[in-house]
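One structure coming up, written as C-alpha coordinates, with questions to follow.
Note that this complex is displayed minus one protein chain, with the remaining chains in position.
Here is subunit A:
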Amino acid sequence: MTEPRNPGTDTRDIDHIESEKHGEPQAEILDATGELGEVKGRSLWADARMRFFRNKAAVFSLGVLGLVMLFAFFGGFLAQYDPAQVDFSLMGANAYRGVPSIETGHYFGTDVDGRDLYARTVIGTRISLLVGIVGALVAVIVGTLYGATAGYVGGRTDQIMMRIVDVLMSIPFMFVLILMLVIFGRSILMLFIGIGLISWLDMARIARGQTLSIKNKEFVEAAVATGVSSWRIILRHVVPNLLGIVIVYATLLVPGMIIFESFISYLGLGIQEPMTSLGALINLGTAQMNNGTLWMLLFPLAFFLVLLFALFFVGDGLRDALDPKDR
(Lines give C-alpha, C1' and ligand atoms only; values in the text may rest on other atoms or scores of the structure.)
Protein backbone atom coordinates (compact mmCIF):
# COMPACT_ATOMS: atom_id res chain seq x y z
CA MET A 1 0.00 0.00 0.00
CA THR A 2 2.02 2.92 -1.24
CA GLU A 3 -0.26 5.91 -1.25
CA PRO A 4 1.07 9.13 -2.74
CA ARG A 5 2.12 11.31 0.13
CA ASN A 6 -0.61 13.77 0.88
CA PRO A 7 0.67 17.35 0.72
CA GLY A 8 -1.81 18.24 3.44
CA THR A 9 -0.04 15.97 5.87
CA ASP A 10 3.22 17.82 5.38
CA THR A 11 1.81 21.23 6.20
CA ARG A 12 0.08 19.79 9.20
CA ASP A 13 3.35 18.41 10.45
CA ILE A 14 4.91 21.84 10.14
CA ASP A 15 1.95 23.41 11.90
CA HIS A 16 2.35 20.89 14.61
CA ILE A 17 6.01 21.71 15.15
CA GLU A 18 5.36 25.44 15.13
CA SER A 19 2.41 25.22 17.44
CA GLU A 20 4.50 23.41 19.98
CA LYS A 21 6.77 26.43 20.16
CA HIS A 22 3.87 28.82 20.68
CA GLY A 23 2.09 27.05 23.47
CA GLU A 24 0.04 25.10 20.96
CA PRO A 25 -3.31 26.83 20.77
CA GLN A 26 -3.90 25.46 17.27
CA ALA A 27 -3.02 21.96 18.33
CA GLU A 28 -5.93 21.78 20.72
CA ILE A 29 -8.35 22.86 18.04
CA LEU A 30 -6.92 20.41 15.56
CA ASP A 31 -6.87 17.70 18.16
CA ALA A 32 -10.51 18.33 18.95
CA THR A 33 -11.50 18.06 15.31
CA GLY A 34 -9.49 14.87 15.05
CA GLU A 35 -7.19 16.37 12.45
CA LEU A 36 -4.07 16.02 14.49
CA GLY A 37 -2.63 13.21 16.44
CA GLU A 38 -0.70 10.34 15.05
CA VAL A 39 -1.95 8.81 11.88
CA LYS A 40 -2.67 5.32 13.04
CA GLY A 41 -0.71 2.81 11.01
CA ARG A 42 -2.70 -0.08 9.59
CA SER A 43 -0.97 -3.38 9.30
CA LEU A 44 -1.54 -5.58 6.26
CA TRP A 45 -3.57 -7.92 8.43
CA ALA A 46 -5.80 -5.11 9.72
CA ASP A 47 -6.32 -4.05 6.12
CA ALA A 48 -7.26 -7.57 5.14
CA ARG A 49 -9.61 -7.89 8.10
CA MET A 50 -11.35 -4.68 7.08
CA ARG A 51 -11.76 -5.88 3.50
CA PHE A 52 -13.09 -9.21 4.71
CA PHE A 53 -15.67 -7.68 7.04
CA ARG A 54 -16.90 -5.40 4.26
CA ASN A 55 -17.87 -8.54 2.28
CA LYS A 56 -21.37 -9.27 3.57
CA ALA A 57 -21.72 -12.71 1.99
CA ALA A 58 -18.45 -13.84 3.56
CA VAL A 59 -19.30 -12.50 7.03
CA PHE A 60 -22.74 -14.09 6.91
CA SER A 61 -21.18 -17.39 5.80
CA LEU A 62 -18.69 -17.17 8.66
CA GLY A 63 -21.64 -16.92 11.05
CA VAL A 64 -23.34 -19.89 9.39
CA LEU A 65 -20.12 -21.85 9.60
CA GLY A 66 -19.93 -21.07 13.33
CA LEU A 67 -23.47 -22.37 13.79
CA VAL A 68 -22.71 -25.57 11.88
CA MET A 69 -19.63 -26.10 14.05
CA LEU A 70 -21.69 -25.56 17.21
CA PHE A 71 -24.17 -28.10 15.87
CA ALA A 72 -21.44 -30.61 15.06
CA PHE A 73 -19.63 -30.41 18.39
CA PHE A 74 -22.41 -29.61 20.88
CA GLY A 75 -25.57 -30.68 19.02
CA GLY A 76 -25.23 -34.12 20.54
CA PHE A 77 -26.34 -32.79 23.94
CA LEU A 78 -29.77 -32.03 22.50
CA ALA A 79 -30.24 -35.47 21.02
CA GLN A 80 -32.81 -37.65 22.77
CA TYR A 81 -31.34 -40.91 21.49
CA ASP A 82 -28.00 -42.58 21.15
CA PRO A 83 -26.87 -42.45 17.50
CA ALA A 84 -26.27 -46.21 17.42
CA GLN A 85 -29.48 -47.19 19.17
CA VAL A 86 -31.74 -49.17 16.87
CA ASP A 87 -35.47 -48.82 17.51
CA PHE A 88 -36.80 -52.14 16.29
CA SER A 89 -40.41 -51.05 16.64
CA LEU A 90 -39.82 -48.57 13.81
CA MET A 91 -38.26 -50.97 11.35
CA GLY A 92 -40.31 -51.22 8.19
CA ALA A 93 -42.68 -48.59 9.57
CA ASN A 94 -40.38 -45.63 9.00
CA ALA A 95 -42.59 -43.94 6.47
CA TYR A 96 -45.29 -43.08 9.00
CA ARG A 97 -43.76 -43.69 12.45
CA GLY A 98 -40.24 -42.35 11.96
CA VAL A 99 -41.40 -38.98 10.66
CA PRO A 100 -39.47 -35.95 11.95
CA SER A 101 -41.29 -34.48 14.96
CA ILE A 102 -40.54 -32.66 18.18
CA GLU A 103 -42.79 -34.87 20.33
CA THR A 104 -41.09 -38.19 19.63
CA GLY A 105 -37.66 -36.62 20.09
CA HIS A 106 -36.61 -37.66 16.58
CA TYR A 107 -36.14 -34.08 15.37
CA PHE A 108 -34.93 -35.23 11.95
CA GLY A 109 -36.91 -38.48 11.96
CA THR A 110 -35.25 -41.88 11.91
CA ASP A 111 -33.14 -43.66 9.35
CA VAL A 112 -34.00 -46.94 7.68
CA ASP A 113 -32.81 -48.98 10.68
CA GLY A 114 -34.81 -46.92 13.15
CA ARG A 115 -31.84 -44.92 14.42
CA ASP A 116 -32.24 -41.26 15.35
CA LEU A 117 -31.29 -39.22 12.30
CA TYR A 118 -30.62 -36.07 14.33
CA ALA A 119 -27.90 -37.75 16.41
CA ARG A 120 -26.45 -39.33 13.29
CA THR A 121 -26.41 -36.05 11.38
CA VAL A 122 -24.49 -34.48 14.28
CA ILE A 123 -21.86 -37.21 14.03
CA GLY A 124 -21.77 -37.08 10.25
CA THR A 125 -21.24 -33.32 10.23
CA ARG A 126 -18.50 -33.66 12.84
CA ILE A 127 -16.65 -36.29 10.81
CA SER A 128 -16.96 -34.26 7.61
CA LEU A 129 -15.61 -31.16 9.37
CA LEU A 130 -12.75 -33.14 10.91
CA VAL A 131 -11.78 -34.57 7.53
CA GLY A 132 -11.71 -31.09 6.05
CA ILE A 133 -9.68 -29.68 8.91
CA VAL A 134 -7.17 -32.55 8.96
CA GLY A 135 -6.70 -32.32 5.20
CA ALA A 136 -6.15 -28.58 5.37
CA LEU A 137 -3.74 -28.91 8.33
CA VAL A 138 -1.59 -31.49 6.54
CA ALA A 139 -1.62 -29.31 3.45
CA VAL A 140 -0.58 -26.23 5.42
CA ILE A 141 2.21 -27.91 7.41
CA VAL A 142 3.69 -30.35 4.89
CA GLY A 143 2.85 -28.45 1.72
CA THR A 144 4.14 -25.10 2.90
CA LEU A 145 7.39 -26.44 4.31
CA TYR A 146 8.00 -28.64 1.28
CA GLY A 147 7.25 -25.88 -1.21
CA ALA A 148 9.19 -23.24 0.70
CA THR A 149 12.21 -25.51 1.00
CA ALA A 150 12.16 -26.41 -2.69
CA GLY A 151 11.72 -22.80 -3.75
CA TYR A 152 14.32 -21.39 -1.37
CA VAL A 153 17.06 -23.97 -1.94
CA GLY A 154 16.46 -24.00 -5.69
CA GLY A 155 18.68 -25.66 -8.26
CA ARG A 156 18.83 -29.42 -8.50
CA THR A 157 17.06 -29.97 -5.17
CA ASP A 158 14.12 -27.91 -6.39
CA GLN A 159 14.03 -29.85 -9.66
CA ILE A 160 13.94 -33.21 -7.94
CA MET A 161 11.44 -32.16 -5.27
CA MET A 162 9.00 -30.72 -7.79
CA ARG A 163 9.40 -33.70 -10.12
CA ILE A 164 8.28 -35.89 -7.21
CA VAL A 165 5.20 -33.70 -6.82
CA ASP A 166 4.53 -33.96 -10.56
CA VAL A 167 4.74 -37.74 -10.43
CA LEU A 168 2.43 -37.97 -7.40
CA MET A 169 -0.03 -35.58 -9.01
CA SER A 170 -0.49 -37.68 -12.11
CA ILE A 171 -1.53 -40.71 -10.05
CA PRO A 172 -5.29 -41.24 -9.86
CA PHE A 173 -5.43 -40.99 -6.08
CA MET A 174 -9.12 -41.67 -5.75
CA PHE A 175 -8.55 -45.12 -7.20
CA VAL A 176 -5.35 -45.78 -5.30
CA LEU A 177 -7.01 -44.74 -2.05
CA ILE A 178 -9.91 -47.11 -2.67
CA LEU A 179 -7.39 -49.85 -3.39
CA MET A 180 -5.69 -49.05 -0.07
CA LEU A 181 -9.02 -49.00 1.78
CA VAL A 182 -9.89 -52.40 0.36
CA ILE A 183 -6.52 -53.89 1.25
CA PHE A 184 -5.92 -52.42 4.72
CA GLY A 185 -9.53 -52.30 5.81
CA ARG A 186 -11.85 -49.36 5.85
CA SER A 187 -11.05 -47.18 8.83
CA ILE A 188 -11.05 -43.49 9.62
CA LEU A 189 -7.28 -43.62 10.12
CA MET A 190 -6.75 -45.00 6.60
CA LEU A 191 -9.02 -42.30 5.23
CA PHE A 192 -7.05 -39.60 7.03
CA ILE A 193 -3.77 -41.04 5.74
CA GLY A 194 -5.13 -41.10 2.20
CA ILE A 195 -6.40 -37.55 2.41
CA GLY A 196 -3.13 -36.41 3.96
CA LEU A 197 -1.24 -38.00 1.08
CA ILE A 198 -2.88 -35.88 -1.60
CA SER A 199 -3.88 -32.64 0.07
CA TRP A 200 -0.39 -31.12 0.29
CA LEU A 201 0.56 -31.44 -3.39
CA ASP A 202 -1.18 -28.31 -4.69
CA MET A 203 -0.11 -26.36 -1.64
CA ALA A 204 3.53 -27.30 -2.24
CA ARG A 205 3.35 -25.88 -5.77
CA ILE A 206 1.71 -22.65 -4.62
CA ALA A 207 4.16 -22.18 -1.74
CA ARG A 208 7.11 -22.80 -4.05
CA GLY A 209 5.91 -20.23 -6.56
CA GLN A 210 5.52 -17.59 -3.88
CA THR A 211 8.86 -18.44 -2.31
CA LEU A 212 10.64 -17.88 -5.62
CA SER A 213 9.59 -14.24 -5.56
CA ILE A 214 10.11 -13.77 -1.81
CA LYS A 215 13.66 -15.08 -1.77
CA ASN A 216 14.87 -12.20 -3.92
CA LYS A 217 13.51 -9.57 -1.53
CA GLU A 218 15.88 -7.35 0.45
CA PHE A 219 14.96 -8.72 3.87
CA VAL A 220 16.04 -12.20 2.84
CA GLU A 221 19.25 -10.76 1.44
CA ALA A 222 19.79 -8.97 4.75
CA ALA A 223 19.22 -12.19 6.66
CA VAL A 224 21.70 -14.03 4.45
CA ALA A 225 24.25 -11.21 4.90
CA THR A 226 23.97 -11.37 8.69
CA GLY A 227 24.65 -15.08 8.58
CA VAL A 228 21.28 -16.58 9.41
CA SER A 229 21.09 -20.26 8.51
CA SER A 230 18.97 -21.28 5.51
CA TRP A 231 16.63 -23.35 7.64
CA ARG A 232 15.97 -20.40 9.93
CA ILE A 233 15.42 -18.06 7.01
CA ILE A 234 12.80 -20.44 5.62
CA LEU A 235 11.01 -20.71 8.97
CA ARG A 236 11.29 -17.14 10.21
CA HIS A 237 11.32 -15.05 7.05
CA VAL A 238 9.85 -16.98 4.14
CA VAL A 239 7.00 -18.97 5.70
CA PRO A 240 5.37 -16.04 7.56
CA ASN A 241 5.24 -14.14 4.28
CA LEU A 242 3.54 -17.09 2.61
CA LEU A 243 0.79 -17.21 5.21
CA GLY A 244 -1.74 -15.02 3.41
CA ILE A 245 -1.92 -17.12 0.29
CA VAL A 246 -1.58 -20.35 2.28
CA ILE A 247 -4.61 -19.49 4.42
CA VAL A 248 -6.67 -18.68 1.33
CA TYR A 249 -5.88 -21.97 -0.36
CA ALA A 250 -6.32 -23.91 2.86
CA THR A 251 -9.85 -22.53 3.22
CA LEU A 252 -10.64 -23.43 -0.37
CA LEU A 253 -9.14 -26.88 0.24
CA VAL A 254 -11.47 -27.72 3.13
CA PRO A 255 -14.61 -28.11 0.97
CA GLY A 256 -12.56 -30.08 -1.55
CA MET A 257 -11.49 -32.53 1.15
CA ILE A 258 -15.04 -32.80 2.48
CA ILE A 259 -16.32 -33.61 -1.00
CA PHE A 260 -13.51 -36.13 -1.46
CA GLU A 261 -14.37 -37.98 1.76
CA SER A 262 -18.10 -37.85 1.10
CA PHE A 263 -17.48 -39.25 -2.36
CA ILE A 264 -15.74 -42.32 -0.95
CA SER A 265 -18.24 -42.71 1.89
CA TYR A 266 -21.05 -42.34 -0.61
CA LEU A 267 -19.72 -45.37 -2.43
CA GLY A 268 -19.80 -47.21 0.89
CA LEU A 269 -16.02 -47.56 0.90
CA GLY A 270 -15.21 -44.87 3.47
CA ILE A 271 -16.37 -44.51 7.06
CA GLN A 272 -17.94 -47.67 8.48
CA GLU A 273 -20.94 -48.10 10.77
CA PRO A 274 -21.70 -47.16 13.47
CA MET A 275 -19.63 -44.08 12.61
CA THR A 276 -20.97 -42.11 9.72
CA SER A 277 -20.33 -39.06 7.60
CA LEU A 278 -22.53 -36.78 5.57
CA GLY A 279 -21.60 -38.65 2.40
CA ALA A 280 -22.64 -41.98 3.90
CA LEU A 281 -25.90 -40.48 5.19
CA ILE A 282 -26.69 -39.04 1.75
CA ASN A 283 -26.04 -42.47 0.29
CA LEU A 284 -28.46 -44.15 2.73
CA GLY A 285 -31.04 -41.44 2.11
CA THR A 286 -30.74 -41.87 -1.66
CA ALA A 287 -31.37 -45.58 -1.35
CA GLN A 288 -34.71 -44.84 0.39
CA MET A 289 -35.69 -42.06 -2.01
CA ASN A 290 -38.57 -44.01 -3.50
CA ASN A 291 -40.12 -45.08 -0.19
CA GLY A 292 -41.71 -41.81 0.88
CA THR A 293 -39.05 -41.06 3.50
CA LEU A 294 -37.40 -38.11 1.79
CA TRP A 295 -36.23 -36.59 5.09
CA MET A 296 -33.52 -39.27 5.22
CA LEU A 297 -31.99 -37.63 2.16
CA LEU A 298 -32.93 -34.01 2.73
CA PHE A 299 -31.54 -33.38 6.24
CA PRO A 300 -27.99 -34.64 5.59
CA LEU A 301 -28.08 -33.07 2.13
CA ALA A 302 -29.10 -29.69 3.57
CA PHE A 303 -26.28 -29.76 6.11
CA PHE A 304 -23.80 -30.83 3.45
CA LEU A 305 -24.82 -28.04 1.08
CA VAL A 306 -24.97 -25.34 3.76
CA LEU A 307 -21.51 -26.35 4.98
CA LEU A 308 -20.04 -26.32 1.48
CA PHE A 309 -21.65 -23.02 0.49
CA ALA A 310 -20.47 -21.34 3.70
CA LEU A 311 -16.92 -22.62 3.16
CA PHE A 312 -16.86 -21.50 -0.47
CA PHE A 313 -18.04 -18.00 0.40
CA VAL A 314 -15.65 -17.63 3.34
CA GLY A 315 -12.81 -18.84 1.11
CA ASP A 316 -13.79 -16.38 -1.62
CA GLY A 317 -13.97 -13.55 0.93
CA LEU A 318 -10.55 -14.46 2.30
CA ARG A 319 -9.10 -14.55 -1.18
CA ASP A 320 -10.44 -11.10 -1.97
CA ALA A 321 -9.11 -9.85 1.37
CA LEU A 322 -5.67 -11.45 1.30
CA ASP A 323 -4.69 -12.01 -2.33
CA PRO A 324 -2.21 -9.25 -3.16
CA LYS A 325 -3.01 -9.47 -6.87
CA ASP A 326 -6.52 -8.10 -6.49
CA ARG A 327 -5.65 -4.88 -4.70
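What we mean here is this: a residue touches a chain if its C-beta (ideal position, glycine included) is under 8 Å from a C-beta of that chain, and two chains touch if they have at least 3 such contacts; residues count from 1.
Just so we're on the same page, contacts and distances are computed from a predicted model.
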Exercise. Under which of the names "Glycine--tRNA ligase alpha subunit", "Molybdopterin dehydrogenase", "Copper resistance protein D domain-containing protein" or "Oligopeptide transport system permease protein" is the non-displayed chain listed in UniProt?
Worked result: "Oligopeptide transport system permease protein"
For this session: Based on the whole complex, identify which of A:122, A:282 or A:314 touches the chain you can't see.
Result: A:282
Seminar exercise, completed: Where A:179, A:222 or A:235 are the choices, the one touching the absent chain is A:179
Exercise. Taking the entire complex into account, which one of A:141, A:222 or A:305 touches the absent chain?
Worked result: A:305
Exercise. What is the set of subunit A residues that contact the non-displayed chain in the whole complex?
Worked result: 163, 166-167, 170-172, 174-176, 178-184, 255, 259, 262-263, 266-269, 279, 282-283, 285-286, 289-290, 294, 297, 301, 304-305, 308-309, 312-313
